[in-house]
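Here the complex is missing a single protein chain, while all its other protein chains stay put.
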Amino acid sequence: MNTHTPKLRSFASDNNAGAHPEIIKAVCEANEGYMRAYGEDTISEAADRLLKKHFGEDARIFYVTTGTAANVLGLRAVTRTYNSVICSSMAHINMDECGAPEAFGGTKLVPIPTPDGKLTPGMIAPYLGHVGFVHASQPKVISITQSTEEGTLYSLKEIEAIVDFARDHDLLVHMDGARLANACAALGCSFFDMTTALGVDLLSFGATKNGLMMGEAVIFLNPEIGEGFEYLRKQGMQLVSKMRFVSAQVERYLRDDLWLENARHANAMAKRLAERAGAIPGVEIKGEVQSNGVFAHIPPAATEILEKKYYFYVWDEHSHTLRWMTSWATTEEQVDEFVEDIKKAVEQVR
Amino acid sequence: MNTHTPKLRSFASDNNAGAHPEIIKAVCEANEGYMRAYGEDTISEAADRLLKKHFGEDARIFYVTTGTAANVLGLRAVTRTYNSVICSSMAHINMDECGAPEAFGGTKLVPIPTPDGKLTPGMIAPYLGHVGFVHASQPKVISITQSTEEGTLYSLKEIEAIVDFARDHDLLVHMDGARLANACAALGCSFFDMTTALGVDLLSFGATKNGLMMGEAVIFLNPEIGEGFEYLRKQGMQLVSKMRFVSAQVERYLRDDLWLENARHANAMAKRLAERAGAIPGVEIKGEVQSNGVFAHIPPAATEILEKKYYFYVWDEHSHTLRWMTSWATTEEQVDEFVEDIKKAVEQVR
Amino acid sequence: MNTHTPKLRSFASDNNAGAHPEIIKAVCEANEGYMRAYGEDTISEAADRLLKKHFGEDARIFYVTTGTAANVLGLRAVTRTYNSVICSSMAHINMDECGAPEAFGGTKLVPIPTPDGKLTPGMIAPYLGHVGFVHASQPKVISITQSTEEGTLYSLKEIEAIVDFARDHDLLVHMDGARLANACAALGCSFFDMTTALGVDLLSFGATKNGLMMGEAVIFLNPEIGEGFEYLRKQGMQLVSKMRFVSAQVERYLRDDLWLENARHANAMAKRLAERAGAIPGVEIKGEVQSNGVFAHIPPAATEILEKKYYFYVWDEHSHTLRWMTSWATTEEQVDEFVEDIKKAVEQVR
Partner (left out) sequence: MNTHTPKLRSFASDNNAGAHPEIIKAVCEANEGYMRAYGEDTISEAADRLLKKHFGEDARIFYVTTGTAANVLGLRAVTRTYNSVICSSMAHINMDECGAPEAFGGTKLVPIPTPDGKLTPGMIAPYLGHVGFVHASQPKVISITQSTEEGTLYSLKEIEAIVDFARDHDLLVHMDGARLANACAALGCSFFDMTTALGVDLLSFGATKNGLMMGEAVIFLNPEIGEGFEYLRKQGMQLVSKMRFVSAQVERYLRDDLWLENARHANAMAKRLAERAGAIPGVEIKGEVQSNGVFAHIPPAATEILEKKYYFYVWDEHSHTLRWMTSWATTEEQVDEFVEDIKKAVEQVR
């Protein structure tokens, strides 16, 4: 199977990398003997214990296989169909889940334009005018993404402000944590500081992008929500039979702070890329690099040259903004080679 | 992590086993370098090629992570919400998916009582009386399971009869193939013989129970159905980002007929168990063992004794029918030890 | 518009009749001046007051336009999608709503075969085996129809037994009351006796078949259920803007016991039809006539003759059972003429 190994040089997404070798090792080790299926096994219990250390003893944890599933099922669990979920118009749930929240969750999204992927109470307030009006969807959840789809970060204070606002308006706060580890690494805080301590009610815990093969979870932090979710996950087609192969990854991810090491590395690679590429005349880095994504402008003709060797997204066609993602697997050499190639491409077209 | 390895002796389900060592090896090998996410990688292409060899060049293949997902999304793809799906009342879709076909598929099931999990045209015919009547769901699909939830097998002729009947009534045929490999091994036929050659329209291809960590797929065999399924899978929360880790398993499963070896072994272990346990006075094996499930009656008090050491299902409480499943991982020693323990337990309570 | 008035002689359904003249009059009278839309008008208030007299002060009332809507939305309000609703396999929700409970309610039905449309605790018990098992839909509601689709009646004692059984198993009881008035008239009891007094939790209140143009309602009798239903009705496309035209019908229906007069008349006409037709050699009336439906066997060739002049349903093709419904509008003369024609038709083919 030599065809297994193409020489793709990817800055497209943190999910184009493979899994961290330690994760693969954990999966191999999980393959011993018989275990109860569907998560009633000792490995899943061990992973749960570690997650509770990070998120508090009240956390209830449900592994799923995709981030979309975590978002859709988590939100469905805490809403009735006449509720709405307020989010940034750039949110993954609004832009990148093919309408799953609406079609499989029955949830109305209220997308709010944001300059940088971050919501504030001031942006949300005007959308709360029809509470109690029977013709209007009733807002129930504010969903924020940390780090955001635009590579930005909410500070702890900003999250706190949203949680306070939510409490005042009888709303819940959901966090899409597909890149939560990168945010914690960048802000130098723990998972607990970022979520439970601030009063976040439920979390889509993401680990796939940060070095797992496949590992996502819905975590209810608020003990009063999420009743019956074990049925909803099964019904939502997400109750994996040989669950130990998912939870073994999560267990290893949390053990010895592998998650932090991976996230710090990815963030550092993004910084390196931004600094070195940003120094090239003709390249403009958009905003400060806060986690593991770099958003850049280069001449469109240079993009065409780079695309022959590299895979990445043109994030916004109108402004020709490129998105370059780094991951746990990105090496300094890869960054430097990429920077060199960017330089050549830009020079070639000037 | 010593707690990882309990000494569970399980005849509960073929998904209580781990993954075949060759499958684990394939997963490890898949972890090389960057690849496009979401199935646009070379490993997924290789797996697709092998599946097409088995199911025909027209087959369109979509990997998913659970059998429930394969069933629900496949059926949803070929129905409108006013259609119904005819199935055995014992079918997995009716009994073991927590209402997912209805709630996430919007599909009405028409469950038909069967003596042994197998439908026949004669059983289905009385349920087709309201075609064109606007008040009634319009039948669109007959769903059969091979091997059935009751451990029985449809012969090729029996499947053909159902397909012919379906064609006469403008219906599609869906096969839930969670244990398709066991059926092929038992009947000595290929995947193609059992499905495409007979005119089955769509298949839930299952491999997890037969030695994978996680590997299921929706396969459309009829070229005229399944349009837009790439969107439906994504929306159905089943588009795994690092898809290569799923497809690598499928690729290895099909390579060198690992699937057949595993299935034959599981079937042989079931036969051995049935023969030896059936010879014990006080134990009655229900029906002929056709694939990898053994259904048995023993005194309820003996069940209680066995449950201290073994994990298995009381399949039907009213008749006190037990279900013992074997798998690729079941050894002759395990069977013989189990038989010995059954014997002791039954003797003790007589 | 002379074509408006065909000379249809119908025993097909109680909804083939028009509306009672008093109902039409009430609609005309409701057409005075401006009123708030969406049920916040004085006529709707008056209708609510009368309904509360009949069903108790705790009743919460929501008008809708079809019986299907009352059933689907009421059941959806009291279930989560992983719940199931137990019903007779002959129930309107299972047979005559085109899969609406599944597709628009997301509800799994568990249809149970019954000899005469009536469930008993003994029939239901075997279907409650998987409570707490995550793979199985969790039963939440028993739905009964009074009078049943087969023309039979539950006695008060029989309903009480079902309610007691439901309480023991943490289930709710829903009553499809499309022909509730006929049942009350037949059993000589009030609406209250039949529902609230027995502990029925929610009711689909039907009046269209008994003399209205259009008038159905979801009524929650149990004060602990139905929260947020005002939103669910709106979302369920059933919040009629000029609601007074629906509620005015209900108000008149309950005033001066018009409902009872109509129902008694319909029942009496059914009795008359059954007695006189049953006396004809070659005609066999199936069971005792309990409300306003007559189920009969006649020679199929006689059916063909009758269908030239009359419109009615062949209820079961296999047994050639006919269903003849009477209504508030059926006259003695119509019955007698029909009996005469049945007699001629049967004689002609013998």
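A, B and C label the chains in the order they appear, each numbered from 1.
Everything below uses one rule, namely that contacts are C-beta pairs under 8 Å (C-beta built on N, C-alpha and C of every residue); 3 or more make two chains touch, one makes a residue touch a chain.
Since this is a predicted model, take the numbers as computed values, not measurements.
In the full complex, the chain left out of view touches A, B, C.
From the options C:Asp48, C:Glu97 or C:Glu149, the residue with contact to the chain not on display is C:Glu97. In the complete complex, the hidden chain is touched by one of C:Phe55, C:Phe205 or C:Tyr231, namely C:Tyr231. Of the listed residues B:Tyr127, B:Tyr231 or B:Tyr313, the one in contact with the hidden chain in the full complex is B:Tyr231. In the full complex, chain B makes contact with the omitted chain through residues 38, 80-82, 106, 134-135, 138, 228, 230-232, 234-235, 239.
The chain not displayed touches chain A at residues 81-84, 95-99, 102-104, 106-109, 111, 126, 129-130, 134-137, 317-318.
Panel shows chain C; residues 1, 3-10, 12-13, 15-19, 21, 24, 27-37, 41-43, 45-46, 64-69, 72-73, 97-100, 103-104, 208-209, 213-214, 231, 234-242, 244-246, 248, 251, 311, 329 of it touch the chain omitted from the view.
Please note the rule applied: only the chains that are shown with their structure count from here on.
Both copies, chain B and chain C, contribute mostly matching positions to the interface they share, with over half of the numbers common to the two. Averaged Cα coordinates give chain A a centre that lies 33 Å from the centre of chain B. With centres defined as mean CA coordinates, chain C is found 42 Å away from chain B. Multi-chain contact residues, meaning those touching two or more other chains, occur in chain A at positions 231, 234-235, 239.
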